[in-house]
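Of the protein chains in this complex, one is absent; all others appear in place.
So, subunit A:
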């Protein structure tokens, strides 16, 4: 292989963004640690301010870092190989996110298949049930915990179903936006990407509505309502956070499209945001099946 066909791989020289990011994460960790600790003691301290400052700093860092990357990209410093690095990096990042959700889905599975039935006396646990909580009835959704906390279950129809349709549609519109970009049809690109963002915002809005409904006197479904409430809010909550993040990414992409960024051949950032969006969509389908329907 000759060196002639080798494109130079861009290695940036020094950058101050990583250390800013590390300090930001430090502030977030210390701030959140203080805040949570104070919360448990009913005190208030500096934790929340440090946390917010850390979040502000990391946003500043991300904006600065990505601005540099965008400028480098526009300046044509990136080779084909660099594009591959970014794509692979993003794919593996999404894989790590999948594994993060896998931990919570695994917990849900364990609770439903093992933990709750065993508390009800299944398997070789008849005596556990009889001695500790003789009145406990194992069922899912777990509406009455062994300790006696009662709640109601969130149905799959209504808001969750609407949200499923919204998110599925948005995945399709995101794909249309990508196709439009590939055909270099900027007008369609803006429209489809815009629709995707609006659908994403609608999803978040309905999700908040659903939480408000869950926390109402009528439902009394709280984060603390036994493992049903625990897994419901943690799974949908983390999903909601990821939708929010995906939405922010798409909005940034929309503004970049307005500025004339991206070509049919060179649009890694757009594609990454799109992949992320499809990922949150797939997670939602899993959620809808395992948290709501079954």
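The criterion applied here is as follows: a residue touches a chain if its C-beta (ideal position, glycine included) is under 8 Å from a C-beta of that chain, and two chains touch if they have at least 3 such contacts; residues count from 1.
Assume contacts and distances are computed from a predicted model.
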item: Choices "3-methyl-2-oxobutanoate dehydrogenase (2-methylpropanoyl-transferring)", "Fe-S cluster assembly protein SufD", "ABC transporter ATP-binding protein" or "Cytochrome c oxidase subunit 1" - which one is the UniProt name of the chain not shown; value: "Cytochrome c oxidase subunit 1"
item: Residue of A:48, A:107, A:219 or A:245 touching the missing chain in the full complex; value: A:107
item: Identified contact with the non-displayed chain, of A:39, A:165 or A:182; value: A:39
item: Absent-chain contact - pick from A:203, A:228 or A:277; value: A:228
item: Footprint left on subunit A by the chain that the document does not show; value: 1, 3, 5-6, 8-19, 21-23, 25-26, 28-30, 32-34, 36-37, 39-40, 65, 68, 71-72, 77, 81, 84-86, 88-89, 92-93, 95-97, 99-104, 106-107, 110-111, 114-116, 118-119, 123-124, 132, 142, 145-147, 149, 223-224, 226-231, 234
